[in-house]
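Single-structure report; data block below.
Only a single protein chain was left out; the remaining protein chains are all shown in position.
All chains are identified by letter, namely A, B and C, in their written order; residue positions are counted from 1 within each chain.
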Amino acid sequence: MLVVMQSHASEEQVRAVCQRIESLGLKAHPIPGTIRTAIGITGNKGAVDLGVLESLPGVVECIPVSKPYKLVSRDAKEEDSILRIPTPLGDVIVGGDKVALVAGPCAVESEEQAFAIAERVAKSGVRLFRGGAYKPRTSPYSFQGLGEPGLKILAKVRQKFGFGIVTEAIDNESLDLVEEYADVIQIGARNMQNFSLLKRAGRAKKYNVMLCERGVRTFADHSRNTLDLTIVPAVKKRSHLPILVDPSHGTGKRHKVLPLSRAAIAVGADGLLVEVHHEPDKALSDGMQSILPEEFAELTEEVRQIAAVLHRQVN
Amino acid sequence: MLVVMQSHASEEQVRAVCQRIESLGLKAHPIPGTIRTAIGITGNKGAVDLGVLESLPGVVECIPVSKPYKLVSRDAKEEDSILRIPTPLGDVIVGGDKVALVAGPCAVESEEQAFAIAERVAKSGVRLFRGGAYKPRTSPYSFQGLGEPGLKILAKVRQKFGFGIVTEAIDNESLDLVEEYADVIQIGARNMQNFSLLKRAGRAKKYNVMLCERGVRTFADHSRNTLDLTIVPAVKKRSHLPILVDPSHGTGKRHKVLPLSRAAIAVGADGLLVEVHHEPDKALSDGMQSILPEEFAELTEEVRQIAAVLHRQVN
Amino acid sequence: MLVVMQSHASEEQVRAVCQRIESLGLKAHPIPGTIRTAIGITGNKGAVDLGVLESLPGVVECIPVSKPYKLVSRDAKEEDSILRIPTPLGDVIVGGDKVALVAGPCAVESEEQAFAIAERVAKSGVRLFRGGAYKPRTSPYSFQGLGEPGLKILAKVRQKFGFGIVTEAIDNESLDLVEEYADVIQIGARNMQNFSLLKRAGRAKKYNVMLCERGVRTFADHSRNTLDLTIVPAVKKRSHLPILVDPSHGTGKRHKVLPLSRAAIAVGADGLLVEVHHEPDKALSDGMQSILPEEFAELTEEVRQIAAVLHRQVN
Partner (left out) sequence: MLVVMQSHASEEQVRAVCQRIESLGLKAHPIPGTIRTAIGITGNKGAVDLGVLESLPGVVECIPVSKPYKLVSRDAKEEDSILRIPTPLGDVIVGGDKVALVAGPCAVESEEQAFAIAERVAKSGVRLFRGGAYKPRTSPYSFQGLGEPGLKILAKVRQKFGFGIVTEAIDNESLDLVEEYADVIQIGARNMQNFSLLKRAGRAKKYNVMLCERGVRTFADHSRNTLDLTIVPAVKKRSHLPILVDPSHGTGKRHKVLPLSRAAIAVGADGLLVEVHHEPDKALSDGMQSILPEEFAELTEEVRQIAAVLHRQVN
């Protein structure tokens, strides 16, 4: 934390701020400049909320220096984390020189639908299958997912096609079940600040973390979200965690999925999460952004070629 | 929903889109213009996701017309909803010509703290007390609230000072308890898309809804959030629900709470939710934005005068 | 500027950064913390772009401390600037305990229109008249303003009704003319980064600066812009300049102009800039956000009462 003093601040005011800092068990480092004094603070282990210093006389503002994330930062672990996701057909590797593909429908709608899509994407060589059994929908009138019966369908997909299963949990109850049936627990964008759910996820057995970029909010009206590919090199600089990209939710438009998938691999993402549906115009959710199995086959091929330019292999 | 066709779209393409609309059980209304044709759709009761029409040949885009909120809209109920919150000292009215004030600390820290603040704000004539027992914090290292013991302290505040109690629930478990102890269940900004929690809240006994503006995200760096007071007349136009304003979270800065409280009442809000702490620099959370009890007394006085300009009374 | 080092940064890397800072003629102040070292920099007079330090080995990021505005800050001048705008009917004062109102149409459309509106708003006691002769429009097909003939109409309004004139310049050519005809030169939101125009404005004879809040961009879809009233106390803390509020452009909706005008004065703004049109549905621009003269009379009355709560007078 850096406390910036007013240019008019008296020596006494600077001294008072320093005393207050020391009284909190921290160390104050005044830096007198030509225009004003700033005061560096060290020794804070996160327990003290220093924002309150801002209301002391002579203080202009408090600038935080340390980042609030500790365990996931490169400070905590310098080398890349490389994850192994067990599947009936052998481990899928995420990170390092391996790129992982996850494909499947937005929501599991029925056994027929899940099997039809699974069969088709398996042909592209993909070994991770996605599909939601619990859907956090903005409208209570929209399809909410099949719940546990959906998870059972995913378990059958796992058994029949050898896929590892990636599916979302939306509260403590569903997380208990997802932990039992799936290989990767997905936490959706809308639950990024559902701290109660995040605490429960942190107690899960399968607790290796992958990040996923799926779009940020901007003023752009040409896509549902704005897929921020610049986050990939930014995360790689700050964190050792692998990062996937979801071009389906990240753009919300079918015609953007292929070009943005190519771009995601070109920018250095460790994998893709792609919505595929054999009958997208009958999909109960997200039909607009789902691609056809044959489009996915083309995607896989182009992505392989681009990964090769970066000396990486799709697995 | 309005489907906008390309200016080059053939008659056949327009016809195909209309047929598709009719095949979904809806009615298509083609509107041929000088440049292009648009197709209005009626009869949709929310069950069909029409975005998928966007991928039909000749379609430029689909523009939604109906709003996804039904029950809270002026369409469903034309006149203002006026709520009564029961307290030991009689009902507090929210809406109509009455303005309600809610005050108290960000978090309940101890019985001593809660009583000290309650005693002071009671002197300003306020009858609704706020204070969090469950705190959804960004960092797992921050103070998380006292939990049920905090609710018990609030129950004592209720009994001793006659306040109605307003406090937050953050998951299904805490909502069960909050429903038991409090008079108003607060759902925080971070849980606005926690649909699992919202469904549980919808089943609560005390289910009268008040809205609360507590800041939107902007590029402004001078405040934690940007309090959007323009939402007050906007909500009044669209919805019959009362709307409060929280100038404490909405600005995040102590010196802005008084001016924005005046402005909130001037713009027509039905009440205020204000963080007050007798020792803000020792507060375990949100000390930066809490005002002192004597500042709150001044706030109450100025707010009364401004309400009077709008022919309303604070209660 | 504060340079934040990686927690792994070697002593050598810290030393190298310090040497580089000193080689630029500045002073380095290393602050060794428990986790990492930060390096404060003093002595920078704005000539050196320090961002480049971010690419030195071991550096995480560079955090700017000084603000880029100097002359307008409270550092340069502690007490409020109070401006006097000369009008044929005597000076209008902006700032201190005086609140100024500026009213008139978005654009000057004809002498008849300008006179009709001027006559009506004069009745509310307003002494500053606004109206655009040059209109920066998004579409080249929209009405672009009357140009110099519009300025001549404004000059007649000045003479006949005694108003001070506030009007916009959009390039160097129009600024020459506006400077000749008007009492206040307006620089529009779209030209805030037109540095060529700003340099020319800085050379104008009438160079006293007033700020004007007229909305920021947010995700809100209920208004054209989001009027950010929190900026008023924020500006008052940082700068000695007076600040007006434009509730017409700031909201873009007629039904919001009155409530937001009240709120602007309640929050402490030094004045209002309001679009008034006697026939808003025939206006060549901004009809949607213009209020009627009789609505403006009501606005003036309510604003006077609220100003009185803050011990200020409208002039």
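Note that a residue touches a chain if its C-beta (ideal position, glycine included) is under 8 Å from a C-beta of that chain, and two chains touch if they have at least 3 such contacts.
Computed from a predicted model, the values in this text were never measured in an experiment.
Taking the complete complex into account, B:40 is the one of B:40, B:96 or B:162 that touches the chain left out.
Remark: the omitted chain is touched by one listed residue; of C:170, C:264 or C:314 this is C:170.
Listed residues A:34, A:110, A:159 or A:230: the one in touch with the omitted chain is A:230. The hidden chain makes contact, of the residues B:4, B:170 or B:197, with B:4. Considering the complete assembly, chain B touches the hidden chain via residues 2, 4, 6-8, 29, 31-36, 38, 40, 42-43, 45, 63, 65-66, 74-75, 78, 217, 219. Against the chain not shown here, chain C presents residues 46-47, 49, 51-52, 54-55, 68, 136-142, 170-174, 190-191, 193-197, 199, 253-255, 280-281, 283-285, 287-288.
Think of the hidden chain as still there; on chain A it touches residues 216-220, 222-223, 226-234, 237-238, 250-251, 255-256, 259-260, 262-268, 302, 305-306, 309-310.
Here is the rule we use: only the chains that are shown with their structure count from here on.
Relative to the centroid of every protein C-alpha atom shown, the closest chain centre, again from C-alpha atoms, is found for B. Centre-to-centre separation between chain A and chain C, using Cα means, comes to 39 Å. For the pair chain A and chain B, the distance between mean C-alpha positions equals 27 Å.
Residue positions of chain B touching 2 or more other chains: 255.
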